[in-house]
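This is the structure, below, for whatever I ask next.
With one protein chain removed, the remaining protein chains of the complex are shown where they sit.
The chains carry the letters A, B and C, assigned in the order they are written, with residues numbered from 1 in each.
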Amino acid sequence: MKAAIVVFPGTNRERDMAIALRRVTGKAPVMLWHRDTELPDVDLVVLPGGFSYGDYLRCGAMAAHSPIMSEIRAYAQKGGHILGVCNGFQILTETGLLPGALLRNAGLRFLSQDCTLRVERNDTAFTHKWKKGDVFRTPMAHGDGNYTADTRTLEQLEGEGLVAFRYASATGQADETDTLTNPNGSMNSIAGILSQNTRICGMMPHPEDLVDPLMGGEDGLPLFTGLVEAIVR
Amino acid sequence: MKKTVDEALAQEFGLTSEEYARVIDIMGRTPSLTELGVFSVMWSEHCSYKSSRKWLRTLPTTAPWVIHGPGENAGVVDIGEGYAAIFKMESHNHPSFIEPYQGAATGVGGILRDVFTMGARPVANLNALRFGSPETPRTRQIIDGVVRGIGGYGNCVGVPTVGGEINFHPAYDGNPLVNAMTVGIARKDRIFLSAAAGIGNPVVYVGSRTGRDGIHGATMSSAEFDENALAKRPTVQVGDPFIEKLLIEACLELMATDAIVAIQDMGAAGLTSSSVEMAGKGGVGIDLNLDDVPQREPGMTAYEMMLSESQERMLMVLKPERTEVARKIFEKWELDFAIIGHLTDTGHIVVRHKGQVEADIPLDPLAEQAPIYDRPATRTAPPAPVADIHAPLSLEDMLLKLVASPDLASRSWVWNQYDSTVGGQTVRRPGAADAAIVKIEDTSLGLALTTDCTPRYCQADAKTGGAQAVAEAWRNITAVGARPLAVTDNLNFGNPEKPEIMGQFIAAIEGMGDACRELDFPVVSGNVSLYNETRQPDGSTMSILPTPAIGALGVLEDVNKAIGLAMQDNADIVLIGDTKGELGQSVWLREILGREEGAPPPVDLKTERRNGDFVRQEILAGHVLSCHDLADGGILVALAEMVMADGVGCTLESPASGIRPEAFWFGEDQARYIVCVKNAPDLCARAEKAGVPARVLGRSGGSDLILPSGVTISAARLRTAHDSFFPALMAS
Amino acid sequence: MKVRVTVMLKEGVLDPQGKAIGHALHTLGFPGVEAVRVGKIIDLDLKSTDAQAARAEAEKMASELLANLVIEDFTVEVLG
Partner (left out) sequence: MKVRVTVMLKEGVLDPQGKAIGHALHTLGFPGVEAVRVGKIIDLDLKSTDAQAARAEAEKMASELLANLVIEDFTVEVLG
C-alpha cells in the first residue's frame, strides 16, 4: 500500500501518522504539501491531525480551500481511499466530502484523554480487522469534536450504516447523554463516519498514537494493518 | 509626543540616578529616547540579572555531558547516540496575573523559541504553577485562564505537554507563578548559537510583524508615558501559536541548510536584546535600518520598534550568498522575511529610522558596565521543631482528606486539557510515573522529565528547601530508571531590595548548589523572577513563598527499561530509605492540624545519592516492577497514589517502627522510594550490602488498600476523593 | 469600504457556548437572562469603493469561507 499524508500549515500529527503507516507498510509515506497541485499515484490519502491555520475561523475551514483539496476531491470521485483524523475529519466535513460538522466540545474544554470506541461495522477497509461491536481504546485530543448534523443527514447516516465508530463504555454501551463515555457531546455518540462508498473515513480520536506497546498499547493498530490488507494492488 | 530625556525620565524607565549617570558617562552626552530605552531594558533586572548574577555564578554548571551551560538561549546536554537535549524553564508570572490566558500562552511561546532557536525540535513541554487560595474567585479565574492558555498554545504548536506541578498558597494570591519549560532534541553537531560573526553579513528578521505590544512591559507602565496612548498600547502581548508552529518548521528547515551564522529569538525587550546580545557576543557592531522592519501598525517610532515585545519573531545573521535560499523557505511557510541590517566592525549598535540615526551605542560598555549589585542580605533563623502533635482522626480519614487536599489532589482536570500524546513518542503521560518519559524517535533513548519545588520548605528554611527541590527532581528521574543529567531552574522570589528576601535567595542558591554538586546534576540554564510582591490594603507588601522551581532531565539508554508508579499485582512492596517521621512543614500538619510550622525534613545528600543509585541499579537490572518516590504526604499517600493509578490494591503490615503512626505514615523524610518487586528478600539483601535501608511494607493484590488495622479503603473510594477537588473547584 | 459579516449558528443547532455563558450569567447574579446565542463578526476592509460591489464581494466570501452553511447563517452589512 502506498500512502500519502497531506501537510497543511499548522498540521502537527503528520509525524505520528507517518510512524503508524511506516510500521505497517515498512516504508515511509509520501508527504504532500497543501500547495501541491498533483497527487502522486497512491492507494491511500491521509489528512492528519493538527491545527491547520491555527483552527482560526473554524477548524479545517481554511485548509478545505487549499489547492491540494481539489485533487483530493477528484481522487475521492474516482473511489480513492481517504482517512481523515481529527483536524483531517474536520477538513473532510468542511470540504463536504463527509456530511455534518464538528462543533466545540460540549464542555467547552480541550479534551486530551483516552476514550473507548465501538466498531459499528466491519466490512470496510478501515474496520475489517475488528468484529462488529468490538470496543477499543484510543487517545483523543481536540477542542472541537462534537459531531453534529441535521436530522435528515443523521437519519441517512444511521439508515445506511455509515457510522464507523461510536464513543462507548468499556462494555460497549453508547449513550449520547453520558459525558463519561461521550465526552465531547457528539450526536448519537458518533466518533467516526464513512462516505457512501465507504472509501472515505473521518474520525476524531487518534488510533495512530496507540500502535506501540511502549506508548501504552496497540489498540489502534488494527485500523492500519486492516488498510494494508484491504488495499492490495 | 516628544519626551525630553533627563534623569526623571530615566527613573520612569526604571534606572537609578547612578545608573543614569553611568549612561551619560558611556555616551559622553545625553542619550536619545531610543538610546535611553535600550539602556533601561538591557540594564533591567530581567535582562541584566543585576541582583542575582553574583550568586548564580556559584552554581555548578559543568559535567562531561554538558555541551552548553548557562549563557546560551538554553542549556545543552549530550544524551548519547549523537543527540543533544536542549532545555530551559522561564517564568511569565506577571503577564499571567494581568491576563491569564495570554500571559501563560505567550510564556509557552517564549520558552519554545529559546529552544528551537538552538536548532532543536521541541519534544516536550512542562509547566510549574503556583496559585493563591483556591477559595477566591480570582484564583479560579487565573487557573482557568492559565490552563487554557498553556493548552491553547502547546496543543496548537503540536508539542506534547507531559508534566509539571501545581501548588496553592495564599502567598500567591496577587502573584501566581507560571513557569514553563521546553525540551528539544537536536543532532549534537548541529547546534546553533547566537554569537554574530562576519562583517557585512546580513541581519534578517523573520516571523510576525512588530506592533506596539508590551513596550516597556518589564520596566514601566506606559500609562505614565502618555495617557491617551494607553488604549493603543496594550502591555498585554497576544500569542499566535499558529505562526509559532510555522516558525518552528521554517527555522528547522533552514537549519538543515548551511545558511545560518547566528540566530536568536526576540524575547523580552525584543529587537533590542536580540541585536545587542548577538552583536555583543560576537564582538562585532550592528547597523539596523528600522524602515525595513515588518510593521503591523502605521507610524511606529524607532523607540517603539526597539522595545516592542511582539511575539513569534526571530533575528538571524545569514551567510550573504544563502540569503535567497532562506527567503524561499520563509516564503514557503508564508512568514515575513526582511533584511533589516548588517554587521559592522564599529563595535556599536547603530539604529536608523527614516534617514535619522536614532541610536548609536558602544556595545562593550553597554554589556560590561551593566550594574551588578551585591545587595544586603539577612538570613532567617531556622524554625523551631514542631511539638504537641496528635492525630485527631483515624488513619483512613486522614488519608482520604489528604488525597483530596489542594496540593495532593489529582491534577487530571489540568493535564486532560493538554495534548500529551502528539508526536507519538510519549511513553509515560502525566500521572503515570514520577517523571514523564518521551522517546527519541529512531533511537532507543528516552528522556525523563520533571519539575519540582516545595515552597513551604523554602519559606521555613531556604537552604534546605533549595537542596530539597533539586533532590526531589533527581529522585523523580531516578524513580523511572533514568540517569539524571542536568537541571534548569526558575528562581521566583520577592523584592531583592529587602534584605530578608535577598537572604532567602542566597540561601536557596546555596542549597541548590550543594545538591547539584553532590548529585552531579549541574545547572545548564535558568531564569530569575524577582519582585513577586503585592501591595496590601494597609500599604505593606506581601511576598510570594520563595520558589526556586527546578526542571530536570534524565536519560534512559534503553527506554524499554522505564517503569511507572502504578501498583503491580501480586508483588512485594518495599520501602527504600530511612524513616524518622519528619512532620515539620508537612502537608499532614497543614491539612490535618491547620499548622504551617517546624523545620522541613533534613536533606542528606550522601544518603540521597546512595539510595537513589541503588534504586536505579535495581530498576535497570529488571528487578523492579514499579517505583514511586516519597514526597508530599509521605508513605501512605504514595501508596494510595500507586493504588489509584491502575486500581491494584495492597495489604499493609504493621510498621512496628517505634514511631507514632501519623509520623510513620505521613512524615516527609527525604531520600525514600517505594518499590514493587517480585522478590523482596533478594532485594533487601542487596540493599543491605549497599548500605541502603529497606523494609517490607506489605503485598499488593485485590483492589483495596488494606491498612494494618484491617480497615479497607477501596481504590474507587480513594479515587473519588482524589479526583473531585479540581472539577468541584472549577465548577463553583 | 468597511463591511461587517455576522455569522450565527443556525436556529436549532445546539450552541454550547451560549448555554455556558447563560449559565455563568445566572450564577453571577443576572437572573433576567432568558437565552444567549453566540456568534462571530468578521469585519472586512475592502478596496472597493462601491457599496453594492462590496456587499456582493463579502457575500461571496461569506458563503465560500466565512460561514459553514451546514451549521451557520450569515448576514452582510455595509458599514461605509
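Definition applied: contacts are C-beta pairs under 8 Å (C-beta built on N, C-alpha and C of every residue); 3 or more make two chains touch, one makes a residue touch a chain.
None of these values were measured; they are calculated from a predicted model.
Colleague: Just the residue numbers, please: which parts of chain C touch the chain that's not shown?
Modeller: Those residues of chain C that touch the unshown chain are 6, 8, 18, 21, 24-25, 28, 30-48, 57, 60-61, 64-66.
Colleague: Need a quick check: the contact residues on chain A for the chain that isn't drawn.
Modeller: Against the left-out chain, chain A lists 53-54, 56-57, 62, 65.
Colleague: Which residues does chain B use to touch the chain missing from this display?
Modeller: That gives, for chain B, the contact residues 98-99, 102, 208, 211-213, 231-234, 236-240, 242-243, 296-297, 310-311, 334.
We take it that only the chains that are shown with their structure count from here on.
Colleague: So what shape is it, when you link every pair of chains that touch: line, ring, star, complete or other?
Modeller: Shape of the chain contacts: a line, open at both ends.
Colleague: Looking at chain pairs A-C and A-B, which one is connected by more C-beta pairs in contact?
Modeller: By number of C-beta pairs in contact, A-B is the larger.
Colleague: Rounded to the nearest whole Å, what is the centre-to-centre distance of chain A and chain C, using the mean of the C-alpha atoms as each centre?
Modeller: Between these chains, centre-to-centre, one finds 29 Å.
Colleague: From the mean C-alpha coordinate of chain A to that of chain B, what's the distance rounded to whole Å?
Modeller: Distance between chain centres: 35 Å.
Colleague: In chain C, which residues are in touch with two or more of the other chains?
Modeller: In chain C, nothing touches at least two other chains.
Colleague: Mind pulling the residue numbers of chain A that touch at least two other chains?
Modeller: Not one residue of chain A touches more than one other chain, so the list is empty.
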